[in-house]
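Removed from the display is one protein chain of the complex; every other protein chain stays in position.
Note that the chains take the letters A, B and C in the order they are written out, and that residue 1 is the start of every chain.
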Amino acid sequence: MFEIRTDLAVEEKESFPGRGGEVTGVSLREWRKADSAIKLTEVVILDQEGARAMGKAKGTYLTIEARCIAGGNEAYCREVSEELAEQLRRLTGEMRKKHLLPAAGPLHLLVTGLGNPSVTPDALGPETLNHLRVNRNLEEPPRTGQLPDQAVISGIVPGVMAQTGMETAEILKGVVEETGPDLVIAIDALAARSIRRLGTTVQLTDTGIHPGSGVGNHRHGLTRESLGVPVIAIGVPTVVGAAAIVHDTISALIQTLASAMETKEAGDFLESLDPDQQYQLIRELLEPEFGSLYVTPPDIDQTIQKLGVILAEAIHLAFCPQTSQNSPGIHI
Amino acid sequence: MFEIRTDLAVEEKESFPGRGGEVTGVSLREWRKADSAIKLTEVVILDQEGARAMGKAKGTYLTIEARCIAGGNEAYCREVSEELAEQLRRLTGEMRKKHLLPAAGPLHLLVTGLGNPSVTPDALGPETLNHLRVNRNLEEPPRTGQLPDQAVISGIVPGVMAQTGMETAEILKGVVEETGPDLVIAIDALAARSIRRLGTTVQLTDTGIHPGSGVGNHRHGLTRESLGVPVIAIGVPTVVGAAAIVHDTISALIQTLASAMETKEAGDFLESLDPDQQYQLIRELLEPEFGSLYVTPPDIDQTIQKLGVILAEAIHLAFCPQTSQNSPGIHI
Amino acid sequence: MFEIRTDLAVEEKESFPGRGGEVTGVSLREWRKADSAIKLTEVVILDQEGARAMGKAKGTYLTIEARCIAGGNEAYCREVSEELAEQLRRLTGEMRKKHLLPAAGPLHLLVTGLGNPSVTPDALGPETLNHLRVNRNLEEPPRTGQLPDQAVISGIVPGVMAQTGMETAEILKGVVEETGPDLVIAIDALAARSIRRLGTTVQLTDTGIHPGSGVGNHRHGLTRESLGVPVIAIGVPTVVGAAAIVHDTISALIQTLASAMETKEAGDFLESLDPDQQYQLIRELLEPEFGSLYVTPPDIDQTIQKLGVILAEAIHLAFCPQTSQNSPGIHI
Partner (left out) sequence: MFEIRTDLAVEEKESFPGRGGEVTGVSLREWRKADSAIKLTEVVILDQEGARAMGKAKGTYLTIEARCIAGGNEAYCREVSEELAEQLRRLTGEMRKKHLLPAAGPLHLLVTGLGNPSVTPDALGPETLNHLRVNRNLEEPPRTGQLPDQAVISGIVPGVMAQTGMETAEILKGVVEETGPDLVIAIDALAARSIRRLGTTVQLTDTGIHPGSGVGNHRHGLTRESLGVPVIAIGVPTVVGAAAIVHDTISALIQTLASAMETKEAGDFLESLDPDQQYQLIRELLEPEFGSLYVTPPDIDQTIQKLGVILAEAIHLAFCPQTSQNSPGIHI
């Protein structure tokens, strides 16, 4: 089946007629900080009606949009990390209020880097874990939680099913049961619809990871239901479906052609193509294997590396600020 | 400037009206071996008129097309290597006859792996050199050429200008002058127009590498003129311009729309769009940065690795068959 | 504390006076196959007295000694894999008889690659898992066990505590409880006493992994007690203590000096140094940091890569022979 998939709630929302038109059961809020190039968007799917319309689970989807991150300097990357950290604190603050997390005291986080480390655009999670400084193993604080607001952090790269023979959910459920974290933070590479989103957009959500999402197309979900503790997912689009690239341009082309033609009749024909019929047309035009092809920019290696540093630093700043400047040292 | 670029002569040829229609100064020949899934195409640009029409240098461009190589097993990869080896021997045989190479006796080859080793889709050349077994440094044959038809092989990965500060042509010219090979074989990653070409097509040419070609967009050429010895280029497409993806589908769409519409007038309008006008339309529709974006499949890491083995083995089989089964050993 | 550590039972045994002299509670058997360069040694620690004397857990320690593996060709590596496979089958056969494993039917194995993937000599386990073909996730056999003697295989690289903040034993216990394997096979890099052992000796044991062993010095053990299922450990020495290098030579020197001197008195003095006094001397001579330094050969990168292929192939041959020749494909 031909499908133009996106893992970004903000792109799903944009696909509704009128771009930002009202969708029942979905709220949208956009803002921008003073003196900052970073734009924030919050899509909240409020109920089952919204979830059906959007094809995504009920919950909050925060989007942070920045200029191309791979091209940014150190100060710019730091700004992105700080904004992410603020939003992570806000999200966990709300989860504390809803009794999804302990009302007070240091949290115990299990950070998991999803995806295949040897397929570059799928390696965002493992790369982030390369830069994460865990502390659950340390004897001194913050392990013992003497410092207020310093989280206990552990981390794992579970691999992908083709490498492990196990569902990621099985591995994580076992680890969660054995080590008892309050919260799982799952880092994953996403598929977007628009090339413009690659390496420029970060999505935070309190809904966890759902089946069929991510570059590696997870079969089972990682959610509060499957793991027993809440799951915050942090994702960055690193691939785009080739079909999506075509679709966006064709939609624009159809508009252009319709207005370029003189007779009403032809305009009518073209305007009469609704999105479904446009899909149908593209499906006929594309070769069969094309529809399922995903693409990524050639400089994805550098983008993944930079994003890994930014995401790890965001977690340090949000939950363990005093470790954010330490050097990682040698792990043996 | 918006441009739908291809480094493949066979794709350039296909872009002429009538797909395979006659182009003055260009000959085309296609064939297929019995019992083989490999298809061969030879485009010969015979004169300056052909060169102008094709936007490529005068010379022979051999294309070997195979099923997706990354998915093939060992026997299939071997078949591709053998076919490449046969064509390499044919090409050098013809160069011997034209006195571009010594008429007889063992050749001294300098194999160069172009591209940036740390940008995956540009790393085909360096990866091939990882698998190449050189022998110019060995005391025993084949270094001394006692064995008939055993080439003396040396190899170099020159890096890219942004890493070295030097033109690749400067580095190679210096090395050629100092070490005196008869022939340079340059391995490079290419840009194609069609996604279907990625990792499935190998192009051999006796024209060398020309400015503006390759994933890394070489500024200066590597040719007999610049290096002083003939240059055979071996290239495999690893990226496609995003604009090219769109263009191919739009061309098909326009056909479909034209025939779908009832009035003669609308059909006339659409059919009246020649390729240049189609480009013009796409240029208006695409966002500015989109036109220069190249994309690559997410599994490019594995494809590059497999292609590196296949190309190195093809060189062994063509020029130094007895070393093709030896294990590489440790280089220190 | 100064300590000359070895993870090899066969080296521990050799360190007893008379090299192979009787140790109460320990049995030793050596043999060699006809037409093979591979030597086998089996040390069995029979009871608590043997365990105390050897400083190792009760159980069977099989040692396979081969010529330097990094230098071997494909056929030689295959021979080592086959010998390992035979011994793995023998060990699991005995465990079936002792009711540690199901008496018949296909086994479900969880293979775990211990150690830090980014510290080369500690990366043997992760590298082996790179080459392992798991099948628990496949729909068709052997997943469902229709084929007799085809194991169900899953695999995991748990990382090291400094990267995860968790004990490896915690992670594996969780995964074992969630996925229910019959047996864990743990691959680990070891420390040896003699440089000659590096990359030439493989140790198989049914005792699992014990605290303080391995290059990364595991804090907790991986045993039937801690994981709930039996654990076979496969280890290859990749580092040697610098102190061990010195110790071996000094022991020989003392012999030489003693016999070189003319007076009985001096000879007496030197011969009177028992191993403990020799340790004492070395401890005084070595700088403090020296005692804890481990070293590895410069070509360890290649050795680890080759060993990874050999160990993975041994597991395929022992438990899932029909998959041993398939190509790994792309994991996404």
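Everything that follows uses one rule, which is that contacts are C-beta pairs under 8 Å (C-beta built on N, C-alpha and C of every residue); 3 or more make two chains touch, one makes a residue touch a chain.
These numbers come from a predicted model, not from an experiment.
Interface note for the absent chain: among C:Ile45, C:Ile153, C:Val229 or C:Ile300, the touching residue is C:Ile300.
Screening B:Gly72, B:Pro158, B:Gly235 or B:Gly308 for touch with the missing chain picks out B:Pro158. Residue positions on chain C in contact with the hidden chain: 118-122, 195-196, 215, 239-240, 242, 245-246, 249-250, 252-253, 256-257, 260-263, 265-266, 269-270, 281-282, 284-287, 289-290, 293-302, in rising order.
Along chain B, the points of touch with the absent chain fall at residues 116, 118-119, 122, 129-130, 134-137, 152-167, 170-171, 173-179, 215-217, 329-332.
By our rule, only the chains that are shown with their structure count from here on.
Closest to the protein's overall CA centre, chain by chain, comes A. Centroids of chain A and chain C (each the mean of its C-alpha atoms) stand 41 Å apart. Distance between chain centres (mean CA atoms), chain A to chain B: 37 Å. Centroids built from CA atoms put chain C at 47 Å from chain B. Of all residues in chain B, those touching 2 or more other chains are 298-299, 302, listed in ascending order.
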